[in-house]
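All protein chains of the complex are present and in place, except for one that has been dropped.
Chain nomenclature is as follows: A, B and C, assigned in order of appearance, with residue numbering initiated at 1 for each chain independently.
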Amino acid sequence: METARKKRWQDEQTVKQLVARLNRIEGQVRGIKRMIEEDAYCDDVLNQISSIQSALNGVAKLLLEKHMKSCVKDQLLDGDEQVIDEVLKTIFKMIR
Amino acid sequence: METARKKRWQDEQTVKQLVARLNRIEGQVRGIKRMIEEDAYCDDVLNQISSIQSALNGVAKLLLEKHMKSCVKDQLLDGDEQVIDEVLKTIFKMIR
Amino acid sequence: METARKKRWQDEQTVKQLVARLNRIEGQVRGIKRMIEEDAYCDDVLNQISSIQSALNGVAKLLLEKHMKSCVKDQLLDGDEQVIDEVLKTIFKMIR
Partner (left out) sequence: METARKKRWQDEQTVKQLVARLNRIEGQVRGIKRMIEEDAYCDDVLNQISSIQSALNGVAKLLLEKHMKSCVKDQLLDGDEQVIDEVLKTIFKMIR
């Protein structure tokens, strides 16, 4: 994807929101490491992992929304339909 | 879940394996933060998140296996069937 | 979604493909009913359900592709951005 075609989606408020969420997720991952090193009960660790998965899902959904409403829309309006195949490939990974 | 009933599942090799994987995941989360701060193309960021989700899935599956083959089995053989409801609740979150 | 705004996406080949897949899925659902009525081993039934889930995922992905490349694209080019929120809501359910 040449960078030139990608308009900056710089939206300070979203960047801040995403970085804050990712900071929390990073902390949760470290927390799980500690739980495992301290031989915590597996069930508790597994539930922590599920909560990280949900948090990551939230980040992905916010990003997908921003992406669809900026890059995907702009490239479509520029007549570049290839962006649909690109975003579908990404969405299909998210659906698994 | 009183700790007394939970046998230590201390298996050095698995702990090392899990901690190594979680270190990588932690690094990936930091990598995504940088991508977002540097206004990377959303599609690339979304694909990174999918790869973290798969890596976390791998950790969860390894943990669930260890849990089923140690704590769940031991508590069942001790006559404590409540552990089935507990692990089902956790599995259902993983299935979503 | 007023029908007027929705262009017919009538593409005979895709309709045939989807209907054939759904016929197979319908048959699989009936198959599972029989397995349960005949007291089949649960593990075998659960694996059949997973295969139906994957088959349904395949149908959904094909439909989403057709939808993005026809209705979503056309409405965006008509200046109607509301279609993005609509399709995102649907995709988020697929991601769960």
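Following the convention adopted for this analysis, contacts are C-beta pairs under 8 Å (C-beta built on N, C-alpha and C of every residue); 3 or more make two chains touch, one makes a residue touch a chain.
Since this is a predicted model, take the numbers as computed values, not measurements.
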{"item": "Displayed chains contacting the withheld chain", "value": "B, C"}
{"item": "Chain not shown, touching residues in chain C", "value": "1, 3, 6, 8-10, 15, 18-19, 22-23, 25-26, 29-30, 32-33, 36-37, 39, 41-47, 49-50, 52-53, 56-57, 59-60, 63-64, 66-67, 70-71, 86-87, 90, 93-94, 96"}
{"item": "Where the unshown chain meets chain B, residue by residue", "value": "57, 60-61, 64-65, 68-69, 73, 76-77, 81, 84, 87-88, 91-92, 94-95"}
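By definition in this document, only the chains that are shown with their structure count from here on.
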{"item": "Chain contact topology (line, ring, star, complete or other)", "value": "line"}
{"item": "Interface residue identity across copies chain A, chain B - same or different by half", "value": "same"}
{"item": "Distance between chain centroids, defined by C-alpha means - chain A, chain C (Å)", "value": "24"}
{"item": "Centre distance in Å when chain B and chain C are each reduced to the mean of their C-alpha atoms", "value": "30"}
{"item": "CA centroid of chain A to CA centroid of chain B, Å", "value": "19"}
{"item": "Junction residues of chain A - those touching two or more other chains", "value": "57, 60, 64, 87, 94"}
